[in-house]
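There's a structure below that I have some questions on.
Only a single protein chain was left out; the remaining protein chains are all shown in position.
Residue numbering begins at 1 within each chain, and the chains themselves are lettered A and B in the order written.
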Amino acid sequence: MESQNIYHNKTAQWLSYLVVFVGLAFLPTFIDPFTLNQFSRYAVLAMLAVSVSLVWGFGGILSLGQGIAFGLAAYGMGMTMQMQFQDPESNPIPSFMLTNELSELPGLWVPFWNTEVGLLLALAVPTVFFVIFGALMFQARVAGAFVAIMTLAMLAAWYSMAYDMQPFTAGFNGISPPLPFDWLGVSFDPYSPITYWVALGLLAFVVLASKLVLQSKFGLIIQAIRDDAERVRFVGYNVAFYQVVIFAMSGFIAAIAGITWVMLTQYVSPVLLEVQFSIAMVIWAAVGGRLSLMGAMIGAFLVNGMQSYVGDAFQSTWLLIIGGLFILVVRFLPKGIAGLIETGLGYVPIGRRRSDSMSSNPARAAE
Amino acid sequence: MGMLELHGVTKAYDDFTVVESFSFDVIEGELRCLLGPNGAGKSTTMDLITGRQKLSGGKIVFDGRDITGMKEHEIARLGVGRKFQVPAVFRELTVRENLEVADNRSPNPFANMRWFGRSGDSRNFDQIVDLVGLGPRLGTQAGFLSHGETQWLEIGMVLMQNPKLLLMDEPTAGMTEHEKHKTSEIFGRLKGNHTLVVVEHDMSFVREIADVVTVMHLGKLLAEGPMKEIEVNSRVREVYLGSEGNGHDA
Partner (left out) sequence: MSVHDFWTPFALEPFLNALIVGLSIASIWLVAALGLTIIYGTMGVINMAHGEFIMLGAYSTYVLQSYLGFPFLLCLPAAFFIVAGFGWVIEKVLIRHLYQRPLDTLLATWGVSLVLIQGVRLVFGGEPQYVGVPTWLDSAMQIGFINLAWLRVFIIVVSGLMVLLTWWILFRTVTGVRIRAVMQNKEMAASFGINANQVYSITFAYGAGVAGVAGALFGAFKSLFPDMGSGYIVEAFLVVVVGGGQLIGSVFSAGLMGEMGSVFSYFTNDTFARFVLFTLIVVFLRFRPQGLISEAMTRR
């Protein structure tokens, strides 16, 4: 008997995505610019949670290094925006470099004079890094907790680089481009609806593309690898290749998030490469439901929304709350909020609730 | 020419040898049973053929190609399907999804990202579902199947790969008499159309299905021939049947 739960109905799933994204698109009508900027940020963090859900929930690869792609892309975007502010004639070098005794723009920065090249690099460098890093790990059949440790170590290594290469990255202070991102004749003011729609649009793209990929045969094979990687090899698939692809996809998504983040905050610093931040992404995905893209998204909105609103009142106990919540979720709700919804919808007879056009079938409804 | 030829295959660790210059040939369309007491090296031989373990010496030829040293998935793609001793299915996927994954028509991840069709459309799929009798269970998560059903699902998965050679490691392990009977029916229908190598402990099952039997002992070839000859072979009786009392590793 095929599943009777509407939660597993693909049409219902796509419909719910449609409802959520259309609903979110009307948000600027109701809320003030500051809150709107908050929501834009949640959308970016939701992309990160989705990238974790994809690679960990579905791919079985617990990556604690999503911050690498996020951070590298953020630096690329920060550099691009900084160079938009600089002028080749009158003001060719960012001021922090001058205080670090650099007399000319380092070669690393030169390509970022061009906005398109800068954006391309911000997306391509993290993705290529994930391809190489992933190939290194997965060809050696590194799996499980070892992946977690290796990604963690790599993240820590990048963190110290960003922190230490002060003349190039402004170290701990970070880069804060003075002007909003300006591209294709549009100035993306962080507090404007258009910027919010860009962030939301990118989130929608990320979620829907991931959803499509997961519904393809590739998605099935990836989940089979999560269940039993060795068995998949004997079916005739190159497991490492598949793992590299899903890992790089998640890195690419994190890179998109990184770019958008800097557009919203006009600031990039090594904090983005901190271990705590990358693990927080895993927490959002776990709380929302690692096995559901929508769940991961909701987890990111919920936890971060709570942090901004509840967190202000309970500043000193916030970590206690989130840590405790996380322990409880892992211990008792491995499928997160999405798992709760799945169980809840299991009690709803299919064919009655969603639409009138679907004539109710008594035999099925009785199930 | 044989479908599968093992030439002096050896597998040794630092201080002991599991398989020692073992050779055998399987011709196309044959059903070969591989027998032997525990520790005879049967499962290791399976591992060596499918690339799970690396050979210390010798050579394996499959369908005219030297497959020695190839990776697991490359060997599988050439047409070697394998069922494991401990049934290995994807427990969190449904029976239908398990079979779809096993349908490996394209190995390329990017091609598979654009593939939304269902293997269910192919007549091959219906035939296999029918053969292993899992039609009513297609929507069930594989983790919820009974032990016998799991074994049949894995047989179905191997068939979905459409392999030239099927390696079956203890297909009746842990089955009830009724389930064993159904499994031997499945094998009866596979016989002739497929080339099979079956590792099995259950003598009555072997008697039912086997053409030729190869007996291993301590990593070496002990005897080879039709079941009737093997059963009266004194050396086989000595090492294998004599130890049958404690020989079952269910």
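FYI, a contact is a pair of C-beta atoms (placed from the backbone, for glycine too) under 8 Å apart; a residue touches a chain by one contact, two chains touch by 3 or more.
Since we're looking at a predicted model, the values are computed, not measured.
Taking the complete complex into account, A:A157 is the one of A:A157, A:L179 or A:L340 that touches the chain left out. Contact with the chain not shown here comes from a single listed residue; of A:L108, A:I194 or A:L319, that residue is A:L319. When you scan A:A148, A:V271, A:M306 or A:L345 for touch with the missing chain, the hit is A:A148. One chain of the complex is left out; on chain A, the residues touching it are 62, 100-102, 133, 136-137, 139-142, 144-146, 148-150, 152-154, 156-158, 160-161, 163-164, 167, 275-276, 279, 282-283, 286, 316-320, 322-327, 330-331, 334.
The rule we apply is simple: only the chains that are shown with their structure count from here on.
If you average the Cα atoms of chain A and of chain B, the two centres end up 43 Å apart.
Across the complex, chain A is touched by residues 50, 52, 71-73, 76-77, 81-82, 84, 88-93, 97-98, 100-102, 104, 107, 109-110, 112-116, 136, 138-140, 157, 161 of chain B.
On chain A, the positions that touch chain B within their shared complex are 1-3, 213, 215-218, 220-221, 223-224, 226-228, 230-239, 241-242, 245.
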